[in-house]
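All protein chains but one are shown at their positions in the complex.
Take a look at subunit A:
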């Protein structure tokens, strides 16, 4: 598995897209920090971008990499390798190289700004961790979609739809249901509904970490009560991990039964 990972990683690290992605975060981080002069505000702005952008980039890269390396995958399939080795190796190659672009791209400007002396270091770290989680989740989801769809156009379409649903439409439905059902107690419902969307979950995790949950009003109080505790933190990170584990299990299951 590590051999496949290594070569997928090398291949991606040399593609110009990885650099564009890296430079984008580098530029964004520098501009926000040095113009704003406030780490806390920069982290909030970055959160809003990361929570939407990492899933999008993860989805597109995942689908693109899978379809582009199809013939190469066939070559690997003819080698004495297990299928799980090949696909998990490729998946990790994509997910790790994207996460690295994020971590290094944002890490450099923050370190240059003097993050290590600042009290915001944990907020920054949680931002990076959540960003990496989202990358791993969405690359895995993208691989799932690509594995199930032979047709590239369809695969791309479904992948983008999935991103659109989780990043935008889900929140809309959530909001509508809250308005429609406002006569009922909704705190449990909204907590559970948040768990089912990794993007929402990440956003709330960071908001609570930044201690600006007052902005969220009444629900914010409920969330603060839940997520603010150690128990809530453990639960939400476990749920994020499940969002990585289940798609990976399905990659293993699907790839074992697929014809190439």
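As a convention for this text, contacts are C-beta pairs under 8 Å (C-beta built on N, C-alpha and C of every residue); 3 or more make two chains touch, one makes a residue touch a chain; residues count from 1.
FYI, contacts and distances are computed from a predicted model.
K.L.:
When you check the chain that is not on display against UniProt, which of "Oxidoreductase", "Stage II sporulation protein M", "ABC transporter ATP-binding protein" or "cytochrome-c oxidase" does it turn out to be?
P.N.:
The record for the missing subunit names the protein "ABC transporter ATP-binding protein".
K.L.:
Consider the whole complex, including the chain that is not shown, and state which of A:78, A:153 or A:179 touches that chain.
P.N.:
The missing chain is touched by A:78.
K.L.:
Counting contacts across the full complex, list the positions on subunit A that touch the omitted chain.
P.N.:
3, 7-8, 10-12, 14-15, 69-72, 74-83, 257-260
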